[in-house]
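Attaching a single structure in structure tokens format; questions to follow.
Omission of a single protein chain aside, the complex is shown with its protein chains in their original locations.
Right after this comes chain A.
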């Protein structure tokens, strides 16, 4: 028989859905800022595999000459991003939700099995827990990345007043690169995350909006 099973608490859903547009706008305004000094690339010596970013990309998304606007949006939304992230972490700690999210010793091996499963090399079903090892690693890593963005961001926002932090992170230019790399990390996270959500289907997606999943339980277990 069918049953509703509570999955994501209301607070987590709010944190999640506030974070999504705010982080998106942080990345977008960050792109406007980055454009004014777009020095990063993937490559070595004179070989460049990927330039961040090609001119065609800038033109397609109307990026150029928005430094001032980018900075102001960035320095307004940073407060929302930081506060929302902080409240999320506090909530997971207080509610005990962290137990589901924090990786354990077996998460790494399990994450590998999840990868094999997802690319079709492993047929055994995934663990029936709320979050499998791969999810635990990914969702914990992305929170740490958020903390990293706040720290590297603060280091390039106030490199003199917070000189100790900037120096700790390797100096101003390194901190800027770290801040950028974390942003690329979010984009990669987003791609995998959305692919997984699509693959997992409606029931799973709805749980992040409405909080519950419809599950089949053997009659009598209710």
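Everything below uses one rule, namely that a residue touches a chain if its C-beta (ideal position, glycine included) is under 8 Å from a C-beta of that chain, and two chains touch if they have at least 3 such contacts; residues count from 1.
Here, contacts and distances are computed from a predicted model.
The listed options are "Molybdopterin-binding oxidoreductase", "Sarcosine oxidase subunit delta", "Glycine cleavage system H protein" or "Nucleotidyltransferase", and the UniProt record of the chain not shown names that protein "Molybdopterin-binding oxidoreductase".
Among the residues A:67, A:102 or A:126, only A:67 touches the chain that is left out of the figure. Interface note for the absent chain: among A:49, A:119, A:187 or A:219, the touching residue is A:219.
Residue-wise, the contact with the chain that is not shown comes from A:36, picked out of A:11, A:36 or A:101. Within chain A, the residues in touch with the undisplayed chain are 1-4, 17, 21, 25, 33-34, 36-37, 39, 67-69, 71-73, 75-76, 79, 158-163, 166-167, 171-173, 176, 206, 209-212, 214, 219-220, 222.
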